[in-house]
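Before anything else, here's the structure in question.
The complex appears here without one of its protein chains, the remainder shown in place.
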Amino acid sequence: MNTFGKNLTLTTFGESHGPAMGGVIDGFPPGYKIDFDRLYEEVAKRRPGQSPLVTARKEDDRPEFLSGISPDGITLGTPIGFIVRNSDHHSSDYDEMARAFRPNHADYTYIARYGIRDYRGGGRQSARETVNWVVAGALCLQWLQTKGIQIEAVLSQVGPITAGDIFDSLMTSPEKPFSLEVNPDLRLAMDEFVKETKKAGDSVGGKVSCLISGLPAGLGEPVADKLHARLAAAMMSINAAKGFEYGLGFRAPYAKGSETLDNFLPTSAPGETPKTSSNFSGGIQGGISNGMPVFFSVAFKPTPTLMMPVKTVDTEGREMTLNPAGRHDPCVAVRAVPVVKAMAALVVADFLV
Amino acid sequence: MNTFGKNLTLTTFGESHGPAMGGVIDGFPPGYKIDFDRLYEEVAKRRPGQSPLVTARKEDDRPEFLSGISPDGITLGTPIGFIVRNSDHHSSDYDEMARAFRPNHADYTYIARYGIRDYRGGGRQSARETVNWVVAGALCLQWLQTKGIQIEAVLSQVGPITAGDIFDSLMTSPEKPFSLEVNPDLRLAMDEFVKETKKAGDSVGGKVSCLISGLPAGLGEPVADKLHARLAAAMMSINAAKGFEYGLGFRAPYAKGSETLDNFLPTSAPGETPKTSSNFSGGIQGGISNGMPVFFSVAFKPTPTLMMPVKTVDTEGREMTLNPAGRHDPCVAVRAVPVVKAMAALVVADFLV
Amino acid sequence: MNTFGKNLTLTTFGESHGPAMGGVIDGFPPGYKIDFDRLYEEVAKRRPGQSPLVTARKEDDRPEFLSGISPDGITLGTPIGFIVRNSDHHSSDYDEMARAFRPNHADYTYIARYGIRDYRGGGRQSARETVNWVVAGALCLQWLQTKGIQIEAVLSQVGPITAGDIFDSLMTSPEKPFSLEVNPDLRLAMDEFVKETKKAGDSVGGKVSCLISGLPAGLGEPVADKLHARLAAAMMSINAAKGFEYGLGFRAPYAKGSETLDNFLPTSAPGETPKTSSNFSGGIQGGISNGMPVFFSVAFKPTPTLMMPVKTVDTEGREMTLNPAGRHDPCVAVRAVPVVKAMAALVVADFLV
Partner (left out) sequence: MNTFGKNLTLTTFGESHGPAMGGVIDGFPPGYKIDFDRLYEEVAKRRPGQSPLVTARKEDDRPEFLSGISPDGITLGTPIGFIVRNSDHHSSDYDEMARAFRPNHADYTYIARYGIRDYRGGGRQSARETVNWVVAGALCLQWLQTKGIQIEAVLSQVGPITAGDIFDSLMTSPEKPFSLEVNPDLRLAMDEFVKETKKAGDSVGGKVSCLISGLPAGLGEPVADKLHARLAAAMMSINAAKGFEYGLGFRAPYAKGSETLDNFLPTSAPGETPKTSSNFSGGIQGGISNGMPVFFSVAFKPTPTLMMPVKTVDTEGREMTLNPAGRHDPCVAVRAVPVVKAMAALVVADFLV
């Protein structure tokens, strides 16, 4: 289905080449004054075409809010409906695709699932859908900030250019002022790598890392809605995501118990949330936040849309060659950064409302 | 909450040292004849104390089915209630733990969440809960086999002993008869490593890999209930899980698009599910199964219960030393193998019923 | 929250005096060709201002569909997003209401629930919301017709003018061709009564009766989602609804078991759905349809908006007199007829998809 969340839900709709994307945010707290300028700014970060790194499609992407907000910008507690028009949706460049099953795309699986698919571009499978998530996430981010919760996300790997274990210092010295900022040289090298990949008509995978700080202890459910299970499901919902890890993540299989205990530090007052001397746990114990920073990474595959001819089959199962057409996103992980942040905000807000 | 699934749901209950664990399986297909012997066998695989690798607690773990099944063993379509008695639940060895917040356990987070916790051992946070999942999963596994679907899981890493990328051949030559069997020497080395870790009173992490074959194309939802997002949430619900990856997983950030296209092969008859020449996608496109094998891995941390004194704080936030008591599981990943399999079965069955 | 249904869901938004109403229909079957003309016609039936019986507000109410439908009008299986603009939403006539808690309206309860309310007319509590339901219901009605399922609804009581037990012949002689048509004289008397009520500036309650025919046996869940429980919840969600009954309804307390058995008639072929000689059960046994017609009635209260001064309190709890302003709907049950039909269609379709 197309609904995320339980207490704060986001239900979305939209095909990339239909009239509009949109959604309904239900359960958003009443009485909160929205800063629309900041919201538009946050949404714009996702917009393609704003940097050499991302696909050339130009879109305004300014959401129109239709309900749930008073004329003076205050949330009413009622559902917030919004739409984002698809300004650029002629589909002449998609004609050939209409009769192809493109490899690593969902053309075939949509047919297997529904018996029909929107042949105008990506349809519902397009990453265009994530504009809905970023709109909803931007609202949540604002509200979370009023609770002292900050969420940051960065691109931490592109091909072989990697920030390494970007969470290292957070795991071993969690008391230090922590920055998720990637070394500028590394950042430049990533940009360079993406540009070269684009020039070659190819694409490359990437990794996005995310830090949630200021989270109070006690969020999450211990069995079926563990905080990290909900984060994992949200992140794996992002187009092209292939993996999720939090805390020690995929270094955990190598670890010894004696070397990864997060020892509690004595508290100075009763009832105070105890800090831990390390944070290999990634801020979650038994599915529930413990008051330490929560951090995780998401792996993304390269987009299968390439600027080179690709051999595949048509909808009748016959061989065909698909020529490059339309836009090309050399590294979807770049565009996923604000989406990761938005989805993290949705998950956290769902537990807090 | 404590319910997994949507159309086929499992709702569970139980504290490790209370009278019983148990659950309700709702939505299980009617008219299916259960093979109880095979079911008990499957459940027994999870039971601790059956190998030197796992914790010494002895439990029979035979579920008592209370409803949903006719006297002659046929499912009725009505909810299947079951309980598994906790035979060994005196808690004298847990007295000290009652006043401690154990590091990397959920003692503190339960207090933060509920203001109270079951001081008798792990309570609800104990991996004992997974017996419920294995019971439900064993039912689903039987039913899935009647649909030609097989699910296998193996231990693929313990500390530094790793089966490497166990999915390599599956990704590059998916047409070969595929076995998830780990090399016997490697398996022995893993056993040896666990034994030594146990002797040292320490614990170690691990990795479990899982393969689902025979899955028809068309399972999964394209946006909010992607097949891999549901698998991720299920796997990250398992105690001690720290990461999930499918298909290329965390190798995806390194990958080029041109090198990881899963090209469709021509079909011989119209309407036939096309195979792909490789399977970097892990059998899922856009959240929906494509008919190729689905595979994924789950990373597990070492258990924080060690056979050595541990410094921590008590429930008042004062320093204390916790002495080793009770049982010790040197590698929780070993016990997680049947749990991964069971949870995969629950997810797949939920999409199929 | 603002979502109806489980497998076929409708999530709605909109304040009566905001920019637009709208919703998302998720789970609608793919591959169905929509007849937009019939759909607009169905939606128009709900529109106020089309008869002397209903409130004077003029609205076009033509939904704009934004997704889930191909350019040639075929459903894609993806969510169908739509909006209905509020064309007439200046609110000058609502100024006084902004500072009043109107009796029998939800002004006060919204404040109790949310701490804020939309003072522009009815806001989210307005029956304007039902336009969303009628749009979604119209889609479902079309689809249900392809399955041979018909849903009719009529106004069966206005004040003292009542069609009596409109279901009598259906209960006792269910094999007769059945019409829910109300006697034309009675219909005229109802119209007359509403007109006089309007002239007096007053309002009156009413009753709507609904018949679902062609329903296959086997729809509904036996415990928590009984077909009639779902119908009851849907009907009681309609603004001003005060009661729901099906089959014998509130005549059941008077009935003897021996006089209300619906005896099965022998079938001519094995596996055939057996008919019953009477239908006191209203087509449902144990929460599941039995293949006989399903019928029910819904009681509606008079609207509390009157064309006469009303004593009440302001938002500070001080006495005030509220003068009549704006529109006046002498009998909300009239407008509820297409809404009852639409909600019945949503419930039935939810069990069928």
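Note that the chains take the letters A, B and C in the order they are written out, and that residue 1 is the start of every chain.
The rule is simple: contacts are C-beta pairs under 8 Å (C-beta built on N, C-alpha and C of every residue); 3 or more make two chains touch, one makes a residue touch a chain.
Bear in mind that the values here come from a model prediction, so they are computed numbers and not experimental data.
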Given B:Gly123, B:Gly137 or B:Pro222, the correct residue touching the omitted chain is B:Gly123
Hidden partner interface residues of subunit C, rising order: 1-4, 12, 101, 103-106, 108-110, 112-113, 124-125, 129, 157-160, 162, 197, 202-207, 216-226, 228-230, 232-237, 239, 241-258, 260-270, 272-274, 276, 280-282, 284-291, 299-306, 308, 310-313, 316-319, 333
For subunit B, which residues reach the chain that was dropped from this view? 1-3, 9, 11-15, 18-24, 26-27, 30-31, 64-68, 70-71, 74, 76-81, 83, 113-118, 120, 123-124
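What we mean here is this: only the chains that are shown with their structure count from here on.
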Do subunit A and subunit B, two copies of one chain sequence, contact each other through the same residue numbers, with over half in common, or through different ones? same
Distance from the CA centroid of subunit A to that of subunit C, rounded to the nearest Å? 39
Distance from the CA centroid of subunit B to that of subunit C, rounded to the nearest Å? 46
Take the average of all CA coordinates in subunit A, do the same for subunit B, and state the distance between these two points in whole angstrom. 26
Subunit C touches at least 2 other chains through residues 78
